[in-house]
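A single protein chain has been omitted from the complex, and every remaining protein chain is retained in its original position.
Up next is subunit A:
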């Protein structure tokens, strides 16, 4: 909170330095507000008090409910004054006070009067105030006036109504949508701002109607757009139309490209940028299409205005991600921006150069960056570190200088996020560039000698335990690890003990010495450290002898946990202490897919040390509990997987039904979730009649009807099928909802007795191969692939025929197999001609499966794919190929 303004310099008694609000105090101002109640209003005095109230509000001061109500009622009295200046202040004050719905009524009539006033400007302001404080009921009363106002000749009135419309669309969409004819008319207005506001509102009203948006764009691109702001909107909507029509255009010229290209020569800079951005973001943009946009952006790189330089370099930075070659012409201009005073511009320039530079320029660039790093904030440094990581992966031969750079900045001051970004980068480089391993591990060892972040220390120790023993001279890392046992907190000490044990397990020569160190840890002050030391000594050494570590022990030390931690946590919480020990195999492994809203969030790439992505708390338990409570299904065994709900009805129909497919080893249960959306009906004895004639391997064994389905209170009915055990049988099922309808008396809410039997056709349902696969990710695909071994590897090649794009082919294969994409490989860079995708999952029967896919696309968009499968079972590897061959 800002201090009330005080005199800056006591030595100067110049009155100009005193604030007119010096010593202002809320209580006193509220007292002063009583002048609003005077029978003889003094407009000047009243305006001054309102200004003071506004000052208080703008300083973040808040009024209590009682204070706000009092001020509001007092302000409404000011409608009696005919003073124009005061009236304008009153409008503003009412908006600032945002009166509650029960208070609004006091001003409604005054505002309605102003809304029909002959003075245009009263109308405009009354509209804005009313729309700010109104609710749906009042809105229907004033709707007629608002519609008139939209087409008012006075542009200020029209704009007030249109901008109100944009705000009201959020709260009362169905009312605002009725104004589209008037808004359409306003789009043709000769007043520049009216056209801008009308265009924005019309697009929002019609945004779900592709045809209407397309028509709007077509007519406006041929007509006149009067303001640069409106032109920018038009460009945005045009790119949307281009994006949506791209799927339908097979070849030939891109629609509207000429319009966009023409906008590059517009006199307003904001239009030029908007057009350039639209062109660079076209899907599958060619270098011929890109060139004019890049050329104008290049010119702006040397503009004297910060905003234009920033906008240009920001756009080029984005282009460099997908088309680095197109940006190389700008490299010289970009290099001069490294020393730009504005650090945002400099950082964008550097990261763009890191993406577009060639191998020979790396060293020169690194020199420039070293000077730059010392005077930027952590958030910019992280961006640079990430860019350097990608550069190193692009030019692995340059790993030495880039790794040195990373280790140098690791030693400097910095916050957790920054240090984590550097450590993650080093870890990724170690994993991907074998030559970088030894030096990278030593850099990490040096870092943990003086690391203030427990999280990073433990993660690095864990990583050392996996990679260190495989190096040519593992013993050189022991000193760094054992130092932790002496110098760090308990969490790090415990991690160090585990790491020591891993060295002991893998390097027989070190084992005796490791035992000595572990024995010393038996006297540690912390329980966990002592427990770990005892456990490892016992399991590694057996009865105290130095023996070769067996496979079970290695799996215990190095094997992945295999279970999502959230599921483990839930199962442990549900476990009740008893004679029977907790069985880790009872923990479900399925990673539930994320809810839709979360999926839309931009995906973060997995980072080096991060654990595999883990979904939110699973609903598997809930399903399992539900199904096991039904006696008919109790002998089906353990639930393998439950699918996401599949909708069997259109949206907004009388009855909404979706189905969840529950897969067991020898059975499949369909759970139909039904909702009755008819307030005047009660459904009874609800069942689904399933025709399985297109699913030969399935035979119905049980059905559990739903006794009663009242309005808006969802319920479930089940149908169970038997299928051959362990076989991924597929088939199509048609469904009819059968029930008895009872009319409900709307006055009493009671159902009438004489129900009528009725049926309702539902969509068909399919059981597909992907239903037998659980999405289970691995954190390091390469390690998992190597450790699976080539014994049951099956490789084959497939032609996938003509496809819209490589990305479409990749996502089709992923959804066909229903497996979890690993390491972000599901994302296909636009315009790439080939792509590798890594998948992981668990097939029915609890068999782990890993899939490596390689895709290539040729000129006529024919896609070819090489599929390599490794699994723990030969027949499962073959089954995966069968799924692809028949899909």
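Going forward, a residue touches a chain if its C-beta (ideal position, glycine included) is under 8 Å from a C-beta of that chain, and two chains touch if they have at least 3 such contacts; residues count from 1.
In this section, contacts and distances are computed from a predicted model.
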| item | value |
| --- | --- |
| Complex member absent from the view - protein name from UniProt, among "Trafficking protein particle complex subunit 2-like protein", "Nicolin 1, tubulin polyglutamylase complex subunit", "Coatomer subunit zeta" or "Alkyl transferase" | "Coatomer subunit zeta" |
| Sole contact to the chain not displayed, among A:35, A:68 or A:166 | A:166 |
| Selected residue (touches chain absent from view) among A:193, A:316 or A:869 | A:193 |
| Residue among A:31, A:101 or A:119 that touches the chain left out of view | A:119 |
| Touching residue (missing chain; options A:81, A:110, A:154 or A:322) | A:154 |
| Hidden partner chain, residues of subunit A it touches | 1-3, 5, 8, 16-21, 47-48, 50-51, 54-55, 58-60, 84-85, 87-89, 92, 95, 119-122, 124-125, 128, 132, 153-156, 159-160, 163, 166-167, 191, 193, 197, 229, 232-233, 236, 269-270, 273-274, 305-307, 310-311, 314, 342, 344-345, 379 |
